[in-house]
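Missing here is one protein chain; the remaining ones are kept as they sit in the complex.
And then chain A:
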Amino acid sequence: MDIDFLLNGESVTLRGVEPTRTLLDWLREERGLRGTKEGCNEGDCGACTVMVTDDRGARALNACILFMPQLQGKAVRTVEGIAGPKGELHPVQQAMIDHHGSQCGFCTPGFVVSMAVAHLNGDTGHDDALAGNLCRCTGYAPIVRAAEAAADQPVPDWMRELPEGLIADPQHAPESADALAELYEARPEATLVAGATDVGLWVTKLMKELPDLIFLNRCKDLQEIEETALGLRIGAGVTMDRVMEAVKTRFPSYAGMIRRYGSAQVRNAATIGGNIANGSPIGDNPPALIALDATLHLRKGDARREMPIGEFFIDYGKQDRQPGEFVEAVTIPAQADRLKVYKLSKRFDQDISAVCGAFRIRVEEGRVSEARIAFGGMAAVPKRATAVERAITGKPWTDETVMGAWDAWEKDFAPLSDMRASAEYRLDAARNMLSRYLLEDLGAPSNVLEVMP
């Protein structure tokens, strides 16, 4: 494919690029820019973090799972471009030196770029911005201190750049949903690539051959978030960082869960459409969307259909999607917020869920009037807990009711034991999530024995 983009302020024109070439490999092996490091080649460590700017602004992304065509018309800055053209250090670089933010230094280029992006965007939530960068040496504290110290310094001019919106290869990177619909209907065997946080791994880790790719990142109209008569419509191409913003005030618990979804780099790349379409039983969006009674919009050519999102997931690896059909959007109906999402993972950040439970329970006059409960990690697909819902609906919203649903859980789910958790743990945790919802809902102090000395 043909790709044009800015690299550290200079324009780069490439012809005939292998579409699954990753930016990291290209930078290191072809361009000779070796400051960007490889620590895992699958999005887990942030050593390869680069800054990518488009008309939505600058974001940190993992170069190891970023295909070159995803850069079309964008501006890329690597660690080599974080210092100024005359070698002036960026404030975060100086702060990293002053605060001893590096030991072995292998993670440092990635941290420096993540920090520089946060600095540019005025983002002072350092812990979140840095959650996707692993360091095996420092224990992070000196790095966070450096980020804090640099926060007040002005943004150097060279960090602000606006790429020109160049036209990409229309056969592989359509510019609109209409163009995509036409292409995909004609080439239903093609692999759609949105954020590539899954597809990237097929290439870098599973060494899969992908003969025909269609990139979605140029379809601006798939990236819109709109308030419609039916509710909040989120385009399939909206990345998780933007989903988080969009639901922040409406469903704070959902946003809180997304805050722990992958890392900043992963959220900046991963799309909600990809997270639904991949049909993963442990995807974090589907439980919340099912609990919220969201509608999924599918499109094939000019034909559109919609369905309650829960019905999309048929079985493990099987979704209700025709060849040539793609996810266009998802709509969350307007509603009063009764949603709570619990993402259980062992490590606090950057960890795939062992169990992710979403609960929306309406209570009228002390009784449960409606319950929608959905789980990831408990079955082969994201799945509703219908027996539990039935067991509590119409009952008083009390501890007895919650305990009364004990056996219903086993009707709904027979989870597996795997590396992340045992079956028993999953069931117990699911039960406890419901108790937790009740406690939080009734505002009861959680049985305080003794306050901290």
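Everything that follows uses one rule, which is that contacts are C-beta pairs under 8 Å (C-beta built on N, C-alpha and C of every residue); 3 or more make two chains touch, one makes a residue touch a chain; residues count from 1.
Basically, contacts and distances are computed from a predicted model.
For the chain that does not appear here, its UniProt entry gives the protein name "Xanthine dehydrogenase YagR molybdenum-binding subunit", which is one of "Recombination protein RecR", "Phenylacetate-CoA oxygenase subunit PaaJ", "Xanthine dehydrogenase YagR molybdenum-binding subunit" or "Acetyl-coenzyme A carboxylase carboxyl transferase subunit beta". Contact with the chain not shown here comes from a single listed residue; of A:G9, A:P85, A:G139 or A:P188, that residue is A:G139.
Per the touch definition above, the residue from A:R56, A:H100, A:R160 or A:R304 contacting the chain not shown is A:H100. In the complete assembly, the contact with the undisplayed chain comes from A:V112, out of A:L23, A:A63 or A:V112.
Which of A:Y261, A:F313 or A:Y342 touches the hidden chain is settled by the complete complex: it is A:Y342.
Annotation for chain A: contacts to the undisplayed chain at residues 18, 25, 28-29, 32, 34-45, 47, 78-80, 82-83, 89, 93-94, 96-98, 100-109, 112, 127, 130-144, 205, 207, 342, 344, 346-352, 354, 419, 421-422, 424-425, 428-429, 432-433, 435-436, 439, 445-453.
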